[in-house]
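Complex shown without one protein chain; remaining protein chains in place.
Chains: A and B, in written order; residue numbering restarts at 1 for each.
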Amino acid sequence: MDIDTQILVKSAAFVGAGLAMGLGAVGAAIGEGYTAAEANGAVSRNPELSGDIFKNMLVGQAVAESASIFALVVAILMLFLGVPLNNLLNGAALLGAGLCMGFGAVGSGIGSGFPGGQACVGIARQPAVTPRLTTNMLIGSAVCQTPAIFSMVVALMLIFMGFDKAPLGPTWAALVGAGFSTGLAAIGSGYGGGLAAGASCEGISRQPESVGNVTTVMLVGQAVAQTPSIFGLLVSFILLFKRFPESYELQSAMALLGAGLCMGFGGIGPGVGNGMAAEGAVKWVARNVKRSGELMRIMLVGQAVSQSTAIYAMVVALVLIFVV
Amino acid sequence: MAIEGADIVKAAAFLGAGLSMGLGAIGPGVGEGMVAAKACEAIGKNPREAGLLTRTMLVGQAVSESTGIYSLVIALLLLFVV
Partner (left out) sequence: MGAEIAYTQKRYGTTSMMAAIFIGIFFILLGHKTQAKGLILGSIFSVLNFVLMGEILPLIVGPSRKKSSFISLGSIVFRHGLLAVPLILSLKMEWLDFTATVFGLFMVQIMIMGDHLLKRFHRSA
């Protein structure tokens, strides 16, 4: 029995590390592929600017890859830290940490590809604003990394918190659920934040004088797009810190796992939707700067409504945790 | 530890409630975002109609919200009735 536990915890560490690194790398690669494809079009449109475009790409790629470096750090910690192998809960925690970091890095990786690509196109279109475009791209893709940072926080807590005293009973499901909640919810926020940042790079290259308003609306839109992943973080924290009474019935475990999955999947849609709303607002603020106040207001109203589904998901998750 | 049929049904109902609300939230979330993006486009093109467009947007979003509410209802039914 003892050896079985060790093997299970060890394999959970391997699976978790593989998920974290694998998904993290795939997300970043898709984002870079998008940037490269856009850059290719930009270079062929304006070949004498290829130096500037490549410079912009290199800088953008370095920042965009942060999410997958976070995933690397978490994966290495899981493999080499030497977590005690005698408790099955540690296995559940490592699996949860891997899921959380892996999914969490996907959205940020893909999302930060959009500002990178649009900035390259923008440089070819309007070479005079290159420095502003690069700065705006960097700010946009740095904000895209925040959902991945949330996921890293939850993953590190899952790795480092001791679960010696907690009953195996439903706690294993709470730990895996905590991973799903933040990890999946981060996909939507990362992707949505990227949409807003991409639109702002496009907008600045079309209307350089709109840069101040465009950056402001982008940041507000991205901030609202982060809220589903903050809900995910909240549900994860509750699942991590609440003490669940010992119970080996299937239903108590499934309620906690269900809560994590509910908030996780429920956060994807509103995150992407909020990002789309912000994309539309940013795009039209650039073309119609005088109306930026009105556009920002309608963006916030639209985002608030699209947020409501994430709130339903949070309510169901909280009912699953506290009432059931 | 014997797991009985009723336990499995209850457990499946809880997991199902989570998945129902979680997956059910994706569609309306994205759809409402699209509506808001289009409303921004329309207001950008024609700012004088901002009031009418806001109302239209809210009606459209309320309608696309309904599938999210169906999921909520199903999730709560699974939680408390089954």
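Here is the rule we use: contacts are C-beta pairs under 8 Å (C-beta built on N, C-alpha and C of every residue); 3 or more make two chains touch, one makes a residue touch a chain.
The structure presented is a predicted model; accordingly, all values stated were derived computationally and were not measured.
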Which of the chains on display does the removed chain touch in the whole complex? A
Touch assignment to the omitted chain, from A:69, A:234, A:289 or A:315, lands on A:69
So which of A:28, A:235 or A:268 would be touching the chain we can't see? A:28
With respect to the chain omitted from the figure, which of A:142, A:234 or A:289 is a touching residue? A:142
Using the document's contact rule, name the residues of subunit A that touch the chain not shown here. 21, 25-26, 28-30, 32-34, 36-37, 39-40, 43, 50-52, 54-55, 57-59, 61-63, 65-66, 68-69, 72-73, 76-77, 80-81, 131, 134-135, 138-139, 142
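Just so it is clear, only the chains that are shown with their structure count from here on.
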At what distance in angstrom does the C-alpha mean of subunit B lie from that of subunit A? 21
Which subunit A residues qualify as touching subunit B in the complex? 188, 192, 228, 248-251, 253-255, 257-277, 279-281, 283-285, 287-288, 291, 294-295, 298-299, 301-303, 305-306, 308-310, 312-313, 315-317, 319-320, 323-324
Under the stated contact criterion, what part of subunit B meets subunit A in this complex? 1, 3, 7-8, 10-12, 14-19, 21-41, 43-45, 47, 50, 53-54, 57-58, 61-62, 65, 68-69, 71-72, 75-76, 79
